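Mind looking over this structure? Questions follow.
The complex is shown incomplete by one protein chain, all other protein chains being positioned as in the whole.
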Amino acid sequence: MIIVMRRQAEQKLIDHVIQEMITQGLKPVPLIGTERTVIAVIGDERILDIHHLRSLPGVSDVHPILKPYKLASRETKYENTVIEVNGVRIGSEEIAIMAGPCAVENEDQVEKTASSIKKSGAKILRGGAFKPRTGPYSFEGLGKDGLKILRAAADRHGLAVITELMDIRDIDLIMEYADIIQIGARNMQNFTLLNEVGSVKKPILLKRGLSSTVTELLLAAERIMAKGNLEIMLCERGIRTFEQETRNTFGLNSIPLIKELSHLPIIADPSHATGKRTLVPPMARAAIAAGADGLIIEVHPQPDEALCDGDQSITTDTFEQLVKEIAVIAPAVRRKFTIKS
Amino acid sequence: MIIVMRRQAEQKLIDHVIQEMITQGLKPVPLIGTERTVIAVIGDERILDIHHLRSLPGVSDVHPILKPYKLASRETKYENTVIEVNGVRIGSEEIAIMAGPCAVENEDQVEKTASSIKKSGAKILRGGAFKPRTGPYSFEGLGKDGLKILRAAADRHGLAVITELMDIRDIDLIMEYADIIQIGARNMQNFTLLNEVGSVKKPILLKRGLSSTVTELLLAAERIMAKGNLEIMLCERGIRTFEQETRNTFGLNSIPLIKELSHLPIIADPSHATGKRTLVPPMARAAIAAGADGLIIEVHPQPDEALCDGDQSITTDTFEQLVKEIAVIAPAVRRKFTIKS
Amino acid sequence: MIIVMRRQAEQKLIDHVIQEMITQGLKPVPLIGTERTVIAVIGDERILDIHHLRSLPGVSDVHPILKPYKLASRETKYENTVIEVNGVRIGSEEIAIMAGPCAVENEDQVEKTASSIKKSGAKILRGGAFKPRTGPYSFEGLGKDGLKILRAAADRHGLAVITELMDIRDIDLIMEYADIIQIGARNMQNFTLLNEVGSVKKPILLKRGLSSTVTELLLAAERIMAKGNLEIMLCERGIRTFEQETRNTFGLNSIPLIKELSHLPIIADPSHATGKRTLVPPMARAAIAAGADGLIIEVHPQPDEALCDGDQSITTDTFEQLVKEIAVIAPAVRRKFTIKS
Partner (left out) sequence: MIIVMRRQAEQKLIDHVIQEMITQGLKPVPLIGTERTVIAVIGDERILDIHHLRSLPGVSDVHPILKPYKLASRETKYENTVIEVNGVRIGSEEIAIMAGPCAVENEDQVEKTASSIKKSGAKILRGGAFKPRTGPYSFEGLGKDGLKILRAAADRHGLAVITELMDIRDIDLIMEYADIIQIGARNMQNFTLLNEVGSVKKPILLKRGLSSTVTELLLAAERIMAKGNLEIMLCERGIRTFEQETRNTFGLNSIPLIKELSHLPIIADPSHATGKRTLVPPMARAAIAAGADGLIIEVHPQPDEALCDGDQSITTDTFEQLVKEIAVIAPAVRRKFTIKS
């Protein structure tokens, strides 16, 4: 950490900062410059509170040097974390495909989707049972009945289940029905929820918040990991920008960036990242070409009858075609993806 | 609502949309333009799912006309909502001042703050007992002990208490100690929490999310109101922008804007909105000049020893001076603020 | 265009708006709703000034229906615009590759780059001669000498030249040395410059502004086209977001989106879009997988000695490898890219 003192800060203020660093067990090195004194601090600065340091008299600015996360960092663990779910090794050279409807609506819809995506090569079924949305007057999901429908369809077709946890009081229920627990973008900084899933024994898919940076996403993962659960998949699902023609902006830079900064797998969600059905296939291809470990895609047998997010769901036919294109791209990024037939 | 069909959309697709609107109990009016057909829909469009409509074949775009919130709208209720807490009528011509430390640290700190802000004219004491933060390795609050310290100090000085609820499992505890329940910026779209505080009988202070629009803030209020709790104060606490020199950007346009759109009181938080102690007084004055119904400010007897947000806390002396300046500005915005002496 | 009147707007205000629309040669259709009157306006609304309409008494809001651009729209011209430069048909199924240094530094640097990119399959050489930057104290380019060096190297290797025009007074100079004129991101809304390049007979590469939407980019293209120059290539070069780990955020959604909205070719610039050498190859692959018509990439024989943007330049070796990966991806997006050997 670098502590920049104000110009003409008195020596006693400089000494006070130096003393405080020593008290915290760190090693301060004062550097007397032409314009001001700067104090370099050697040691693990993550224990320091930057807001506190900035409030000390005579301090002008504070620059952290180390990344604020540790467990999630590739510097701490060099090898990729590989999470095995239903025979898919997520984070390995294999591409993981998760697909299914935004919301579980009824048995028929889920059965048709599950059967079709299985044939196309997906091994994980997604679907939401709890769906509160921005406005309070919409369809809010089938709850436990939805989870049952999802599980049954998955079991019939040998698929794993991923579904979202929104309310900590539902955690036992979700643990019973799901193989992967999803934390949604709006809950990326719901610290109560993060603390809670830190102590379960299921893999977590943690979605990037709507306006979060990659560092904040990794800090959210760090919180879960600090509680003991190390099986985290990160998920790039688009961020809010000024663009109005698409629902979000797919921040694909984050894919290779996260691969550099962290050992955790990174999954891409082109459905939420675009919000527009016609953009899903090109952006799914782009995510794989950028190095994503997998995709999570909204698929619906009849998108124009969907109760939720119909405008961003692709049909089972489009999904089948997309998977073939991904199989073509895979070798260009040293990935494997074999379509079962 | 206006449904714009694609150029050259076939008549049967247009008819299908028209039929769907009739089925929903609305009145569609097709307008045949030079380039395309547009369908104007008369009736309460808030029941419609815009994502569903956008997914219908032949539809190019959908424009809502009505605001998506109703209970929170000034069109539904013209008169200002006035919320009375501890003798302060928030939302009336009186200016409400809430002040206190970011986090409750110990009895002495809270006592000194409470005693001082009371003298300066504040009637509501703020303070956090649960303080999880972005990184998982910081001080996270005193919990129940903190609430007790806060309540005791408030009672000694005839102050009301506002504190944040983060975990729905704490709701009974918070109800016992607080007069106003704060929902923090990171939880503005925590629908579980919003639903829950919709059924309690305490006023809510709902903070604007870090990257939320005013419409989304009003929709979050709408969700609480739809569950029965109508006593909502909104709070502008700054939004994230590209600016790096301040913690947030104080979006003060929202103050007069919300006064036009809604009947709910709006409180301004210059501490989080700037993150910089020296900017708090000018921006507090600006918020009042823009028409805010009140302020919530971080005050600490010794900010450079604070365990939380010391860099944005002002001293009790600065607070005293600020309150005097606000009393000078008040008449210019037809407000009353009398400093007790 | 849809004009929403205020609730309880008096009839004479409604009549005034209706009359104004008739005067402008448009056809207003008043729709009397349950809460308010809405006036749908049939005809080419692009002639109307939305700020004027919003200022009319009784008007609550105005929603345009048509896209504000016309010449740039795929609805006006369905077939892709193909721009031929040096035998490359940009906008066809062929992938166009432009490469070269950020700034022209000396003959040796440009010669080495030109010779190497030519071998790898690029047909267009990029390089900047005028390089003013955010701070006024950096290297600002070689000017006319730089253009000569660039042209000579390009001619030796049978490459075309693209370079940026920043000052309208340099237009004749740039016309003499360049085959494609680049308008930089900071000048996307420099209307003086746009008007000027509207009357030259050279293709333009128009970069998206740092915080511009796709609509604004298309409106900037529209301004050039309205002056007569129809040979515009658009360029996605990343936008500003909250992310600090990368220089910009590559807004790749814009690639397939622009392909839907417009007939103009779209080129991707992964160098500026990431600002980080190691992210350039994966994001270049992603851009092609998303459907870009081509790439513009910063390549330098020795990036760590570059006078400009060394941190985002790739070496000639990395470039050679990248081009091979692109050749593998091309067929998956129905594109051709043959590496000459």
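The letters A, B and C name the chains in turn, as written, and every chain counts its residues from 1.
Just so it is clear, a residue touches a chain if its C-beta (ideal position, glycine included) is under 8 Å from a C-beta of that chain, and two chains touch if they have at least 3 such contacts.
Predicted, not measured: the structure shown is a model, and the values here were computed from it.
Engineer: Touch as defined at the start, partner being the missing chain; which of A:L13, A:A40 or A:I168 qualifies?
Structural biologist: The one listed residue touching the chain not shown is A:A40.
Engineer: Write down which of C:H52, C:K144 or C:K336 is the residue touching the left-out chain.
Structural biologist: C:H52
Engineer: Which of B:L53, B:C102 or B:I255 sits in contact with the chain that's absent?
Structural biologist: Answering carefully, the residue with contact to the hidden chain is B:I255.
Engineer: Which parts of chain B face the unshown chain closely enough to count as touching?
Structural biologist: 211-215, 238-239, 241-246, 249-257, 260-261, 273-274, 276, 278-279, 282-283, 285-291, 325, 328-329, 331-333
Engineer: State which residues belonging to chain A touch the missing partner chain.
Structural biologist: So the residues of chain A touching the unseen chain are 2, 4, 7, 29, 31-35, 38, 40, 42-44, 61, 63, 65-66, 75, 240, 242.
Engineer: Spell out the interface residues on chain C facing the chain that's missing from view.
Structural biologist: Touching the chain left out of view, chain C contributes residues 46-47, 49, 51-52, 54-57, 68-69, 132-139, 166-169, 186-187, 189-192, 195, 210-211, 216, 219, 222-223, 226, 240, 277, 303-304, 306-313.
Methods note: only the chains that are shown with their structure count from here on.
Engineer: Please name the chain that ends up farthest from chain B once chain centres are defined by their CA atoms averaged.
Structural biologist: Using the mean of the C-alpha atoms as each chain's centre, the farthest one from chain B is C.
Engineer: Report the inter-chain centroid distance for chain B and chain C in whole angstrom, where each centroid is the mean of the CA atoms.
Structural biologist: The answer is 39 Å.
Engineer: Distance-wise, how many Å sit between the C-alpha centres of chain A and chain C, to the nearest whole number?
Structural biologist: 31
Engineer: Which chain A residues reach two or more other chains?
Structural biologist: 211 - these are the residues of chain A that touch more than one other chain.
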